[in-house]
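Removed from the display is one protein chain of the complex; every other protein chain stays in position.
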Amino acid sequence: MLFHVRMDVNIPADMPVEVADEIKTREKAYSQALQKSGKWPHIWRLVGEYANYSIFDVESNAELHGILTGLPLFSYMKIEVTPLCRHPSSIRDDES
Amino acid sequence: MLFHVRMDVNIPADMPVEVADEIKTREKAYSQALQKSGKWPHIWRLVGEYANYSIFDVESNAELHGILTGLPLFSYMKIEVTPLCRHPSSIRDDES
Amino acid sequence: MLFHVRMDVNIPADMPVEVADEIKTREKAYSQALQKSGKWPHIWRLVGEYANYSIFDVESNAELHGILTGLPLFSYMKIEVTPLCRHPSSIRDDES
Amino acid sequence: MLFHVRMDVNIPADMPVEVADEIKTREKAYSQALQKSGKWPHIWRLVGEYANYSIFDVESNAELHGILTGLPLFSYMKIEVTPLCRHPSSIRDDES
Amino acid sequence: MLFHVRMDVNIPADMPVEVADEIKTREKAYSQALQKSGKWPHIWRLVGEYANYSIFDVESNAELHGILTGLPLFSYMKIEVTPLCRHPSSIRDDES
Amino acid sequence: MLFHVRMDVNIPADMPVEVADEIKTREKAYSQALQKSGKWPHIWRLVGEYANYSIFDVESNAELHGILTGLPLFSYMKIEVTPLCRHPSSIRDDES
Amino acid sequence: MLFHVRMDVNIPADMPVEVADEIKTREKAYSQALQKSGKWPHIWRLVGEYANYSIFDVESNAELHGILTGLPLFSYMKIEVTPLCRHPSSIRDDES
Amino acid sequence: MLFHVRMDVNIPADMPVEVADEIKTREKAYSQALQKSGKWPHIWRLVGEYANYSIFDVESNAELHGILTGLPLFSYMKIEVTPLCRHPSSIRDDES
Amino acid sequence: MLFHVRMDVNIPADMPVEVADEIKTREKAYSQALQKSGKWPHIWRLVGEYANYSIFDVESNAELHGILTGLPLFSYMKIEVTPLCRHPSSIRDDES
Partner (left out) sequence: MLFHVRMDVNIPADMPVEVADEIKTREKAYSQALQKSGKWPHIWRLVGEYANYSIFDVESNAELHGILTGLPLFSYMKIEVTPLCRHPSSIRDDES
């Protein structure tokens, strides 16, 4: 089941660089583990913005909520979730 | 080069059903040809809305403009384009 | 799996009353069948507006999309879908 | 009498974790007592957001105001209240 | 129990003047009957706009909904309802 | 001459409680003196919000500006002013 | 007493040119009579828009409402009124 | 050449009163010098807001930019500029 | 003197194709004459939208207003004008 997610990151100006770097390192590892597992099939950067569009492929709303609130940067993000389904013009049989 | 596109379709209430059906048939064929060519790698329906999120993979802004204005439903759509690039946390080497 | 849905109805001023009434009659029957099945556990009217807040309990995004686009009034509605999950302060074990 | 309430929580980044935890513990107890009493029949988490949709069942506007301003997290919330009534398509005799 | 209501009226440009006048005559009578009954204690015109701010004093959400949807101009209005309660700085003992 | 005013109060999170309390005490006294004088005939709390809708009855724009900027909480408020006049459906002869 | 007013004109595409011209002729005469009387001291066109910013100098809210609703183009306008007063940095003794 | 400018002032809550007062004193002198020169023919306070509507009469966009960025309060302002021209219904021969 | 202008074109769905084509032909000729004269140095299409960003180089606000309201498509456009000036980081001596 697919979801479209937009994440806008806003790190406070007064967060020490080391702290920010440590969180970003954990964020990257967390994201890559989920990408490898197939739960997070796409992540794209918006040109010129500290933001991404992502596609998640999960079993349920609850699983998606668990993934998103587990993001190391979660407290510094504005997140917008849109449920997706297969488009009738898609050439594929599944939602991908 | 990837672009994220949101399309919201709004067909006038007084368009005869046959006319609308004919346009939708052409729209589907047009979309599927582009999907098969690799120019339009993803199209998803937003749940509960007559709208889609799509990903386009084109050579230039001009090529994307040509594709979008060529949509049979173009006159009845609100379109919003966002340029994308590879996310630094992506596990892939390319933008996909 | 629960979803929160807001529907705003906007019937064109020039639709003949009989046509509108016929659609509304089908809408009511359609809604009540889904309520009885447990797929549509709640529907509330917003005071002073031709709009409702509803809760749907479905297996997937695709099932919800099928239900919503099947609404007899679908063409005359603005629909906004929000995925829900169990709140950690809820006194219930499930999402309801 | 039912009301639909959206609460968005925004805890200041510089609040010490212990302080935040203590407030959240009180918030949970406060919410659960009201849920058990029947005044707060539903609370759902919005996927990916520190926010909830709730339904309150109270005797009056004043009672609802008292409940909301009594929330331990009240000072850190943006709250939006919408009065509800029975939908004419509901299969129930009351508003629930 | 008091509610603050904003009504914006938008009569279609192609409605014949006699039809509009007949609806407005009924609207005025309907409003004045409710004002006399005490249910609609205040109605004010916004300067330069075809809109009003009103205060309603009703027993329940359902009663207010009945009153508002009974307005002869209801189909041509955008209505926004805000529940009110006594302000702690008010010099009166009741909500008025 | 009547004006409709919405005030949203936003006290900074780091203001010491005693300071806030002292300002609120002055605010209440200031408001009640104006209510008694007839200049501020109505003040209502919006349910669930730290905000009010008020009606002022003043001689001129300048008098209203003087009253509003004299509010002890003025620096912490967002204020929105709408001029009112008698509604043609009102059952009263004056604007009240 | 001064008021700042923004008027945006939107004449329906299907109004016959003669009808529109006749209304505009009356509008101009109406406006110029008020300008000469001193009630409408300023009117400026916004560059590139069918809109104006105006300043009115009237005795009361009611007088302003009467002037605005008397505009021959009133039914085709969106109007936004802001009450003004003398700025403390003004070099003039009055509001002008 | 006339421009309509809206300025909203937002002085940080933690700026010492003496600092704020010193800036405001310079702002007033700066504004009055420009008013006397004819470059800033009008300045009005919006009732209940720390904001003004102003009219500037300058030779060029660049001159206006120089004036606005030279305002002692510039760093604490949100500024919105609208170019104006003579309205065809104006009774004056120039733009004033 | 430079101005940045955004134009969004919205031709009514029921305008006959020949009428629309004739207006567009005149629009193109009008635009190209101004481009050649140097008054309209830049015009760009927004990808996927029936809209353009343009730069105008004119003597005054009034000249710009005359040009814009003279556009054959003016009645079908939403226009937004922003005055520009030389950027202090520009490598050019003039505004271009």
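Lettered A, B, C, D, E, F, G, H and I in written order, each chain numbered from 1.
Rule of thumb we're sticking to: a residue touches a chain if its C-beta (ideal position, glycine included) is under 8 Å from a C-beta of that chain, and two chains touch if they have at least 3 such contacts.
All values derive from a computational prediction rather than experimental measurement.
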| item | value |
| --- | --- |
| Hidden partner chain, residues of chain H it touches | 3, 5, 12, 61, 64-65, 68-69, 75, 79-81 |
| Contact footprint on chain I, counting only the chain that is left out | 2, 4, 27-28, 31-32, 35-36, 42-47, 52-53, 82-91, 95-96 |
| Chain A residues that touch the omitted chain in the full complex | 13, 45-49 |
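Quick note on the criterion: only the chains that are shown with their structure count from here on.
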| item | value |
| --- | --- |
| Distance from chain I to chain B - Cα centre to Cα centre, in angstrom | 28 |
| Centroid distance [mean C-alpha coordinates] between chain G and chain A, Å | 51 |
| Set of chain G residues in contact with two or more other chains | 2-3, 45-47, 61, 64-65, 81-86, 95 |
